[in-house]
Each structure stands twice: as C-alpha cells, then as structure tokens.
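The complex is shown incomplete by one protein chain, all other protein chains being positioned as in the whole.
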Amino acid sequence: MLEVVELCKSFGGIMALMNVSFHADPASLTAIIGPNGAGKTTLLNIISGVYLGSSGEVLFDGKRITGMPPHEVAYLGITRTFQNLQVFHNMTALENVMVGFHSCTSARFVACLARSWKVRREERQVRQRAAEMLKWVNLAGREHQPGAALPYGDQKRLELARALISRPKMILLDEPVSGLNTSETADMAELIVKLKESGITIVLVEHDMNFVMQVSDKIVVLNYGEKLAQGTPFDIQNDDRVIAAYLGDD
Amino acid sequence: MESSDLKKHHHLLYLMVLALAIAILPLFIETSYYLLVLNVIGLNTMVVVGLNLLVGYAGQISMGHAAFYGMGAYVSAVLTTNMDLCPWSLSWFPQWSLSWFIILLAMLLTGAVAYLIGIPTLRLKGNYLVMATLGLNIIFEIVLVEWDSVTGGANGMAGIPHLTVGGLRFDSDLKFYFLIWGLSLVALLASLSLVDSRVGRALRAIHGSEVAANTLGINTHRYKVKVFVLSAMFASLAGSLYAHYITVITPKSCDIVYSIQVVIMVIVGGLGSVWGSLFGAVMLTLLSEFLHIMEKFNVVAMGLILMVVMIFFPEGFIPGILHLIRKKRSPNVILGEELESPFGGNTL
Partner (left out) sequence: MILLDNLSQFLFSGLTTGSIYGLIAIGFGVVHNASGIMNLLQCEFITLGGMITVTFYAFIGVPLAISIPLAITTVTLIGALFERSAIRTARSQQILVLIFITIGASISVKGLALIIWGSDPFVLPPFSGNEPIHLLKATIVSQNLWIFAITLFVVIALYFFFKKSVTGKAMRAVSCNQRAAALSGICVNRMTLLSFAMSGALGAVAGIIIAPITTTSYDVGFMLGLKGFSAAVLGGYGSMPGAILGGLLLGVIESLATGLISSAYKNAIAFIILLLVLFVRPSGLLGSPEAERI
C-alpha cells in the first residue's frame, strides 16, 4: 500500500530524516513513534505532500507520489489530521466536514456562481453525507456550532470526520490522542479500530504508548531522524535499543 | 440541515426586499444629487462585493483593486471614443450593442490581466501581497498619466458616450440608477450563491487553514487566482459603468486612495459577509459625501476609521457591533474568549 524508500529530509543542514524506509500493508495500522524531534511529523508531512523530501521516494499503490502537491495526493485517496489542530475556525462543524468531500465533488466556479440545478443536487448530497459522518464520530447535534467553539476532544474527532468523509484509502493521523483524557482516548481508540476493520490503511504518529500498543499492527521507531527499529508491539516493547532511546542508555 | 436551507430562503427574501426598496426609492427622491449618490453606492457595492470574496472569504488581500476598476473604465472609454478604430463596427450588430460588447471585452481583458498578475502574486503572503498589489496600482496610475496619447494623461478622457439599448438611452441619473442597481443585485445574488457552495467553502477553508485545505484536495493557489480574477472582473464592470455614466474619466478616479477606500468598505461592513459589503459601501459612500464639504478631513476620517475599526473590531465593524449586542443579550458566554479575526488562520 504505502512504501517509503530511503527518505531523507534536511532543514538547512539539519537532517530531520535519514534514509528512512518502511512500508504499510493494506488495511493495517502502522504507528510511528519516537522521542520528540525524531522526525515523525516531518515524515507525515512528506507523505502528504506538505513538505518536499530531500531525497528518497514515497510510493502509494505502486505509484510514485514524492513531489506531488498535497491536493493531488488527496485525490489519490490519502488524507490526514494534524497535531496542532487545523479546524476551519470560520465554519460550522458541518461545513468543516463538507470541505472534506471536496475531492469527491465537482461543482465548478461558474456553476456555483449561478447555483445551477446540478450544484444544488450535489449540495444536498454532500450535506447529508457530512451529517452522517458527524454522527459516526459522535458529534451529532453539533452540526451548526462553529468548528472552533467545540471542545478540544470534539475538534479532534471533527478533523477525523473531515479526513474520512471522502472515503480515503489511507489516512495519516498526527497524534490523534494527544491532549485527550482517558475516556476520550478510549473513544478515539474505538473509532480507529473500527476504521481499520472497515479496510482503511492507517499510519499514525503518537506518544501515548498504551494507545499505540493497543491498536497497532506494526510499529516503526524513529530516533534523531533514523529508523531505530520496527516490528510488532511485542517486539518493540522488548527491544533494548528502543528502551535506551526512550530512557537514555546509561 | 433545514436551518441552512432556511438561511438560503432568508437570503432570497432579503434580496427581494432590497429589490423592492430599490424600485420604490426613486419615488421619494427629488434631487438628482441624491440619485447620483445612490448610483455611486451601487457602483461601490459591485466592487466591494467582489473584493470581499477575495479578502473576507479567501483571506487574501488586494490594495490595488482601483487598478482593475480603472482598466474597465479606460478600456470602455478608449474604445468607445475611438469607435472608428474598431474593425468590427461595420458588422451586422446594431451600433448601440458595441458599447456593451466593449464592457464585456474590458471585463475579459481585466480578468486576463488579473490572471497573469495573480499567478505570481498570490503565492505571496501577508506583507508582500499588500505591497505587490499596491505597487501594481501605482504602476498603473503612472502608465495612465504618462501614456497620454491614448489615455489623455492626467486630464483623463471626456465625451464617453452614454449606453443605449435600442432606442433607450441611459442618459439620466434615474435610468442609470436602475441599470446599476440591477447589476448590483445580480452581483449580490451571485456572491451569495458562491459563498454557500463547494467553491465558497473551499475559499473559506483556504482562509481557515491553508495546509488543511490543501491536504483535503483543494488546489489552494488555483482557487486564490480564480477568486482574484472574479473580483477584478466585478471591479472592471463597475469601472466601465462609471465611465459611461459620468462620461468623464481621470486617473484620479482609480488611484490608490480608491483602492484603500474599497478595502475600508469591506472592513467596515464585515470581512466575509456579503450583506456587510452592501452596508460598508452605503455607510462609507455616505460618509465620504457628507465629508465632501471639508474635503481635507475626508482622508483623515478614512484613516481613523480603518485604524479604529481594526483595533477594536478586527472582524469588521458591523459584525463587531452585532457581536457586542448579542453578548449583552446573553451574558452567559464564555468570558475572555479569544477574538478571532477573519484573517486568523491557525498559525503554523
């Protein structure tokens, strides 16, 4: 499904990623973990096209997506959420989710100006689907609240709904449970497991180890931009190098 | 779901009320001066509605929209006063239709110019976008003054013909009143349709968070350029109409001051509010007419308004006031909430 091959990224001489390679199987959940500054978010940013990698490549369904702008990556079926929330504060919750359906709809600029019959029909469908999506992430009844007025945990789920409405093949989650309390984390974990069962490939970055061990099929550990280890949650828990990286080696 | 559909019905209702008010207003107006003021308001509304799509909805900024207004005005003026230059004037179209074709041509030309300029300019952010558009406006002004063989230089051009449709000549304030306001209503309706659609949401998303919009499949740069072109064409239309209405045009009517003035109208009326654009145009045009007697104070007042509104109501004057009233009515809102400016955008 997703294949990352010898990816490198430098920020003005500082290597954020060095020869990172891994792959994610279809309908699996891959977690990327590592101490702060290990390059996890950078990795997601390169996969989603937000950053340009310095070298190496990313393949999706066998197709090279390195260097594609984010909107083209989205059209291939990869969407994402953000670590520091990027909810559209100038729109309602429902509208936020409706934006997520952009790549699946086709109303053109001039047609929208004239509000043609086709535009109206499409609009109704999008609205209905967005409402269903909100229900799925347990935000029913919040449709018309401004996105920014929702509590933090709800905003996280709103971003999830926004990323899911277009039925992506793969979703990238950047710290989906950071800042959530225990019960919210459990809810999120439940949603994510449901997602995986529905056949969506998931790649996520997270610090919460309980959560990661509970939901992942495979874990990739990054440290100072390099891949330190990879394997099942069990392997990783018993890997000396990983323990050393997290706790210090002396 | 219903509430949003309801909102749309409200918009239609408001538009109809507005249309009715426009239709009967001339009955109560005796002096043509007031009609002139109303016409100027109508022209400004057209420009401001378009500009608000760019500034208020898409979160971009242009300090050079007067240049597009000027392009419309000058293309119309130059071509209609030199009709003999037109190769197509002998075609089977009636003579009167030419001016209308020229207005369309001016809009297309302005749109093309905006497109070419927009591609590099709209890759810029904040500070630079302000200066790039400001610079464009200044260059345009200089060209108007220096290229006097065509544009008449600093004196501008006179004798621009009135518009006609068949035997109907738009030669009085009242006739122009209906033309201008009819088109303004169309502009309002089109904008209202646009903002509440796939494209409108895409524009607002760019404003809210450009990265997020981009990763959801929105080609942010292309949308910015498109809305820039659209707003330039609105301004061009208003400019052409102005030229045919007043029949005189000078570089002064499309200088930086006008660019700033329309931005102030957007800001006073409310960023990201189609109806606000109308209110902004009405309030600022009236104020500016009122201050006309003390011309020197006009500029000072404009600057002060811009400054004070931005300091105290970063979301725009009218939305700010409405916000205050609502807050008074229901005091149980969260205290100390962060004031979101429509320029917001989650900081990256």
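Letters A and B mark the chains in the order given here, with residues in each chain numbered from 1 onward.
In the analysis below, a residue touches a chain if its C-beta (ideal position, glycine included) is under 8 Å from a C-beta of that chain, and two chains touch if they have at least 3 such contacts.
Note that the coordinates shown come from a computational prediction; the quantities given were computed from them, not determined experimentally.
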item: From B:94, B:126 or B:182, residue that would touch the chain that is not displayed; value: B:126
item: Touching residue (missing chain; options B:139, B:158, B:186 or B:321); value: B:139
item: Contact with the hidden chain (one of B:24, B:311 or B:325); value: B:311
item: Positions on subunit B contacted by the hidden chain, ascending; value: 61, 63, 120-121, 124, 126-128, 130-132, 134-136, 138-139, 142-143, 146, 211, 260, 263, 267, 296-300, 302-308, 310-314, 339-341, 343-345, 348
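In this text, only the chains that are shown with their structure count from here on.
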item: Intercentroid distance (Cα basis), subunit B paired with subunit A, Å; value: 39
item: Touch list for subunit A against partner subunit B, complex; value: 48-50, 69-71, 73-75, 79-80, 82, 84-91, 94-95, 98-100, 102-103, 105, 107-109, 112-115, 119, 122-123, 126-128, 131, 143-144, 147-148, 162-163, 166
item: Complex contact set, residues of subunit B against subunit A; value: 1, 3-4, 190, 193-194, 197-202, 204-205, 207-209, 211-220, 226, 230, 272, 340, 342, 344, 346
